[in-house]
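Heads up: the structure comes next, in structure tokens.
Removed: one protein chain of the complex. Kept in place: all other protein chains.
Chain nomenclature is as follows: A, B and C, assigned in order of appearance, with residue numbering initiated at 1 for each chain independently.
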Amino acid sequence: MTPPFKRLLIANRGEIALRIMRTARELGIETVAVYSDVDRNALHVRRADRAVHIGGALPAESYLRGEHILAVAKDQGCDALHPGYGFLAENADFADACAGTSVTFLGPSPQAIRLMGDKVEARKAADSAGVPLVPGMKEDVQDIATLKQKAAEIGYPVMLKAAAGGGGKGIRIVESEDQLEDADRLARAEALAGFGDDRVYLEKLVSRPRHVEIQIMADQHGSVVHYGERECSVQRRHQKLLEETPCTVLTDELRAEMGEAACRLALEVGYVGAGTVEFLYSEGKFYFLEMNTRLQVEHPITEMCYGVDLVAEQLRIAAGGAVEQPRPSQGHSIEVRINAEDPETFLPSLGTITRLSTPGGPGVRLDAVLYRGLEVTPYYDSMLGKLIVHADDRPRAIARMRRALTEIRLLGVLTSIPACLRVLDDASFQAGDYDTGILDCIDRSVPIEIEELAALAAATARYRGTERIAAHDGAAQPVRPASRWVLIDRMEKLEQRPR
Amino acid sequence: MTPPFKRLLIANRGEIALRIMRTARELGIETVAVYSDVDRNALHVRRADRAVHIGGALPAESYLRGEHILAVAKDQGCDALHPGYGFLAENADFADACAGTSVTFLGPSPQAIRLMGDKVEARKAADSAGVPLVPGMKEDVQDIATLKQKAAEIGYPVMLKAAAGGGGKGIRIVESEDQLEDADRLARAEALAGFGDDRVYLEKLVSRPRHVEIQIMADQHGSVVHYGERECSVQRRHQKLLEETPCTVLTDELRAEMGEAACRLALEVGYVGAGTVEFLYSEGKFYFLEMNTRLQVEHPITEMCYGVDLVAEQLRIAAGGAVEQPRPSQGHSIEVRINAEDPETFLPSLGTITRLSTPGGPGVRLDAVLYRGLEVTPYYDSMLGKLIVHADDRPRAIARMRRALTEIRLLGVLTSIPACLRVLDDASFQAGDYDTGILDCIDRSVPIEIEELAALAAATARYRGTERIAAHDGAAQPVRPASRWVLIDRMEKLEQRPR
Amino acid sequence: MKYFTKIGDRERDFTFERQGGQLVAHTGDKTYHLDLSLVGDGTAFTLLVDGSSHDVVVDAVEAQTLVQVRGELVKVEVQDERERTASEVAGARVGGKRTVVASMPGIVAELSVQVGDAVEDGQTLLILEAMKMQNPIQAEGAGTVVKIHTQAGAAVANGAPLVDLDED
Partner (left out) sequence: MKYFTKIGDRERDFTFERQGGQLVAHTGDKTYHLDLSLVGDGTAFTLLVDGSSHDVVVDAVEAQTLVQVRGELVKVEVQDERERTASEVAGARVGGKRTVVASMPGIVAELSVQVGDAVEDGQTLLILEAMKMQNPIQAEGAGTVVKIHTQAGAAVANGAPLVDLDED
């Protein structure tokens, strides 16, 4: 089996760089990592075959330097480049720059990226492919009177969304007509500040929506297949926290309908490679939201159920291979994101990982860049890794995720793990009856029985320290716990020597 | 879904105790661990719901104390007991003792254990079930003249095996008639010393055999299914090191034939639960070796390919459930055993784990009791864990195992990991063309390019230490490396503070 | 000796004794039979409470103790009787200078006050950017800005002094 490429540059960092590297290594493709000043010790550097320094800690000084990265790829003799997600992944100009070189860009054409990056144009394409849209306007309208009239037609509440936006950013909800003018002005200002483009468009606010997306894969020969859906409604601040597949409320008919719609859109725009069509789902209906022209963070749950390696498929298809009909989906898969953040407030948490042990056993996959000694810096996304489980059915998958999460030991930063446990324990989640509002409805504070246990453990550890010191010193001395325990450990080691 | 049992005592330690616990926890069954003096901190204790101390470090003082363990199970209100493998798993008297109580023993009947534990009786049962035997005698023969005559009939080389033996122990190879009398005397003495039973039997030595075994599952209603084979020919000192499924040389016809033979044997002896029928395979023929009346160490590779949880099946069937027809096997799975041993000499290695990081990513499963600080003691088996991979096909599974093994960091003891890498890199193994002699044919020394790299790394680390100390102290001072590096680390941390 | 724990505003106190080698804890009207064993390098423990097994990390950093158990991370303040008495004596604190420090490393995205400004309780002093998120740093009490240790655009380490306030 000849590898589809000889040497692959991975223009990314973090867990996705590592994930791509693992598949490349298994396929016999050499990997070249790039790294910023603060990433010299990162796992994606240490696990690569080769590594090249590309600049400062700020993304603009390193991972966003498209021209420089492309030059590195050429210099290193790479015949392919994987952009991962974020950074250069949906940068049409960068894809353009690669197009004329010996370095194959692992993604769709610059045209497709550009089209889908413009939310107004993307809606138009979806519409002409016969993909249902949320009732609303497909175009930016500057005239406030027209805007008011359209909003009245659609019916309040409505949303104003940045045409160039994405990832949940630049969205304003308008409850009634008197709020519309102010909201329009603010939305345009935000859109301009955030995306350098002040166009906004109007959409109906779908009530209690679910976020359901379809994974597609298209080849260069005009064939497209889909790998079913991912349910991504568990979000905080419009950022996904937990994803699962299959979605509990999709019927086989609806799944087929959504899958076909996604494939039609891909064909409509001449899409090649892996892509995700995001839908809003509500009360048996689905509406086109946007198309992400890259690998998604949550792609592993699809891999677990369909027994497919989506990165391997990306590589195969970029080398001219034809898509293969997916095998039937088996069982249920859940992913949670392990972010360095306060589980109650979702504010970022920085620090150095001082203790780490990772989960194991059947049906557990960890895609993470965690290591003891890792310094979590403020420069990049807070996601440190993803924990993915697969099991025969949803209840078992939930139980397995709970089991795996509680096996993790991770100290040095706060993480999203407790928030994920709250979701798993929530009755609505367990019933499969939830929407994008679920996290707001869940009490994220620590359960009382855990508090009691923690208090007992902390007091006991403190007492035990004092007791041991007393036994060895002859009298109880107040000593700082942290250093004291190491001392006690040594004392006990001495006592426990084999007789 | 009601759990099949309420509370399960796990009468074992190490990775198998943890593995059973994980399934039980996911099924909502409470777990009770037992532990010896040296296992207070073991993972199987820390991950259990409850834990009970049962005695001293030596197995006879703790994990082999059947009566005491059964009393603990009753006292703790357990309604089931899982013996794992080893210790009490194939102890018919212990199964007998459980039989009259409220504690369900997770295994076959005492009769079945007793029958299969006696190799002569097991051969008789196999013969009457129409399972092919290695040409030889089914009975112990004391008379040396008869023995000589039989050996001549079978044809040299032959083997003398202890009737009460197992696990590769108590075997003598006899090349010619003049060695037979001495060999017989020695084999009986060894059998008596090792198993308290001096009976031996005669068998033809199968040339270049493979060790291939069939996983079966039988319910209380007279139904038996099989989950295909496991190829276990990679052995050192008759102990398995690496297992894979499917076996590269079995045709579908032969697989079906072996599976049916295994099921016939299970029916013949009224077997209930999980069991493994071991065969020798050579040149398109297979011969009954023995039946193991318990879960095997290498059961996970079957789980990976068949998408089944064999421990969950054991529990379900013990509670009266019916066996289910296995799904078709998908892809290829390999397991390697991570033993604390010298990879070149296979001698045990003891110590404390000082550094640990475990592999991740797609298709990787780690069943291990490793943690930083674990003291590997001389009291128990040297196996610290098992690494299992699954992939679409055998070449990818081999590449994945190589990738996962090289992701492991483990210091404090020597491990079998390098020996496993040698096997994966071996041309015969890669071609799937090997037998139980494979490990003797492989050069297990460190490859020259690794040596060169190690020398460079060691020298560079030493130089770098000296250089940094010189830079900070103004002059090069000879300092002990171990403590020096920590110091340098702190110095560099100070320098790298955010500007 | 008594041990006082505080989680949020919920306080629990514990006393311990040995009953024939067995460690016993009392809190309120509850009694627990304990077995605590240290694992590895001094912060991980395996704790049996009346036979129930708990794998805990108890990481004491300064006055604060972090407990990790069953996937949860709980901040616990622990004091023994002596420490409590000492802290009660020091408790009755009056005005004075207070230094606002960075609660995380980050980049100063915006500086909202100047030396001499009077600030109210909860007023934003500056915005600290970390991981693409804007985190307002607020005054925990009214006062006057007497010194600013940083500037807009600067990267600051965790715990770095940001602003000195003279409290009213």
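The rule we apply is simple: contacts are C-beta pairs under 8 Å (C-beta built on N, C-alpha and C of every residue); 3 or more make two chains touch, one makes a residue touch a chain.
No experiment lies behind these values; they were computed from the predicted model shown.
*Asks:* Who does the absent chain touch among those shown?
*Replies:* The chain that is not shown touches these displayed chains: A, B.
*Asks:* Using the document's definition of touch, tell me which of A:46, A:148 or A:264 contacts the absent chain.
*Replies:* Among A:46, A:148 or A:264, only A:46 touches the chain that is not shown.
*Asks:* For a quick check of understanding: of A:316, A:372, A:403 or A:462, which residue touches the chain that isn't displayed?
*Replies:* Touches the omitted chain: A:372.
*Asks:* Considering the whole complex, which of A:33, A:131, A:250 or A:308 touches the chain not shown?
*Replies:* Selected residue, touching the omitted chain: A:33.
*Asks:* In the whole complex, not just what's shown, which of B:149, B:207, B:406 or B:428 touches the removed chain?
*Replies:* Only one of B:149, B:207, B:406 or B:428 touches the chain omitted from view, namely B:406.
*Asks:* Residues on chain B that touch the omitted chain in the whole complex?
*Replies:* 340, 343, 347-351, 354-355, 377-382, 405-406, 408-411, 414-415, 417-418, 421, 446-447, 450-464, 466-467, 476, 478, 480-482, 485-486, 488-489, 492
*Asks:* What is the set of chain A residues that contact the non-displayed chain in the whole complex?
*Replies:* 33, 40-41, 45-52, 76, 371-374, 497-499
Please note the rule applied: only the chains that are shown with their structure count from here on.
*Asks:* Would you mind checking which pair of chains has the most C-beta pairs in contact?
*Replies:* Among the chain pairs, A-C has the highest number of C-beta contacts.
*Asks:* Can you check how far apart chain A and chain B are, centre to centre, with Cα atoms defining each centre and the answer in Å?
*Replies:* Chain A and chain B have C-alpha centres separated by 38 Å.
*Asks:* Between chain B and chain C, what distance separates the C-alpha centroids? Give it in angstrom.
*Replies:* 47
*Asks:* If I count partner chains per residue in chain A, which residues reach a count of at least 2?
*Replies:* Residues of chain A touching two or more partner chains: there are none.
*Asks:* Multi-chain contacts only, two chains or more: what residues does chain C have there?
*Replies:* Only 40-41, 44, 55, 105, 155 qualify.
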